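Shown here: the complex without one of its protein chains, the others still in place.
Moving on, here comes chain A:
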Amino acid sequence: MAGKTLYDKLWDQHLVRQNDDGSALIYIDRQILHEVTSPQAFEGLRLANRKPWRIDANLATPDHNVPTTERSGGVELIVDPVSRIQVKTLDDNCDAFGIVEFKMNDTRQGIVHVVGPEQGMTLPGSTVVCGDSHTSTHGAFGALAHGIGTSEVEHVLATQCLIAKKMDNMLVRVDGQLGVGVTAKDVVLHIIGVIGTAGGNGSAIEFGGEAIRSISMEGRMTICNMAIEAGARVGIVAVDQTTIDYFKGRPFSPTESQWDAAAAAWKELVSDDDAEFNTVVVINAADIIPQVTWGTSPEMVVDVTATVPNPDKESDPTKADGIRRALKYMGLTADQKITDIQLDRVFIGSCTNSRIEDLRAAAAVVKGRKVASTIKQALVVPGSGLVKAQAEKEGLDKIFIEAGLEWREPGCSMCLAMNPDKLGNGEHCASTSNRNFEGRQGFGGRTHLVSPAMAAAAAVTGHFIDVRELMGY
């Protein structure tokens, strides 16, 4: 019999019950809640007069709606009344149900997918869910983590379980070493370009290979974060010493007396050598260079040195049609050079790229340089209050401000523009976020997904440039 994949192991460890009809009941160790996808779940519990099953398995923090400008006045001073009600509703629900919440002005507040790992709430071998598709991020730690809808948020609150069906196993192996100036974001954008935005539908993707092993936990989070942009609800990376070391001294990490047993159990969280995957994709790390998306789906991505595709050269009519539509929306012409795309705004942040390492990479590029005069705004939005504090300790805030970027309070911000940070109609943005869908960052906004270093390079030049060229790598 073939060995087990990491996903198989995580599934088996959390299987509460296998039903005859093929459905299964899976135990959920941790749930993270935020203001957008939880109000209707709490309301559902109340209407059915149900109590949460295990209240202390939940953690909440507002992130999608919160302003990132000065906000010491608290929730009452959130200008948008609809956003204010939503954030207050989360506060009220958490208070009423006794759920731990890092409220807006708590130093530990931040983007759910930054906060969970940072607090050690996400642990190797745990199941983690949240009403947000980028919950795949937590798979970087060898956790089984995925986004759920609001009905399932309510289901987990009430039962600590999910009704689930096992996914297929897919392995994306990145062999060899990454070049200098090539980051985790470039790796995952490249992978999406190869397998497509639906390539992982129905699968849990394990990211493996030498290149993945050599990437930091922050980088692995960036990769797993965007598994969903390849269609996979779950992205996972096997546990190694880098994973285990990450959890030393975090607030919700195992206690000292539990540590050795936990670390020993975590070491088992790898796919067996003889495990079988339904699909295997092999990518050569040496083929990856800095990436830029040109269109309105994350799969519409090319090398920074390339040109915008030409629909007349595409044989598949649906794809050609998609290219034409995207070119029109993006205001680009076929065969135009990526480095000729002029930018209006730059956004460095989001659950994909707002951790300390991302900020360090961006700061290294803008240090001693100035934001180009044609750029209307360049935002740096740290992923959590703790990331912000760490960055300030390292003086990164000063580097950004000196270069002409804005240094903000933590939140989701311009990634999805539910707060006041958004693009104007027709504006092009170099963004470290995860989705370049039409209107995502603002009505008529044009998003180009890039790494933090590439966004920083774009900020100081006003257009896309290969960051390796700018930095003389």
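Throughout what follows, contacts are C-beta pairs under 8 Å (C-beta built on N, C-alpha and C of every residue); 3 or more make two chains touch, one makes a residue touch a chain; residues count from 1.
In this section, contacts and distances are computed from a predicted model.
Q: Could you tell me which of "2Fe-2S iron-sulfur cluster binding domain-containing protein", "Amino acid ABC transporter permease", "YwgA family protein" or "3-isopropylmalate dehydratase small subunit" is the UniProt name of the chain missing from the displayed complex?
A: Matching the unshown chain against "2Fe-2S iron-sulfur cluster binding domain-containing protein", "Amino acid ABC transporter permease", "YwgA family protein" or "3-isopropylmalate dehydratase small subunit" yields "3-isopropylmalate dehydratase small subunit".
Q: Check the options A:T5, A:T37, A:Q377 or A:S413 and report the residue that touches the missing chain.
A: Here the residue in touch with the unshown chain is A:T37.
Q: Could you tell which one of A:N58, A:T183, A:T243 or A:T432 touches the chain left off the display?
A: Among A:N58, A:T183, A:T243 or A:T432, only A:N58 touches the chain that is not shown.
Q: Pick from A:A2, A:V16 or A:L77: which residue touches the chain that isn't shown?
A: Only one of A:A2, A:V16 or A:L77 touches the chain omitted from view, namely A:V16.
Q: Touching the absent chain in the whole complex: find that residue among A:L6, A:M104, A:L123 or A:L171.
A: A:L123
Q: What residues on chain A make contact with the chain left out of this view?
A: 13, 16-17, 19, 21-23, 25, 27, 29-30, 36-37, 39-40, 43, 48, 50, 53, 56-59, 64-65, 80, 82-83, 85-86, 89, 100, 121, 123, 125-126, 131-133, 135, 146-152, 154-155, 158-161, 163, 165, 167, 197-198, 201-202, 228, 231-233, 252-255, 258, 261-262, 265, 297, 318-319, 321-322, 325, 416-418, 425, 435, 437-440, 443-444
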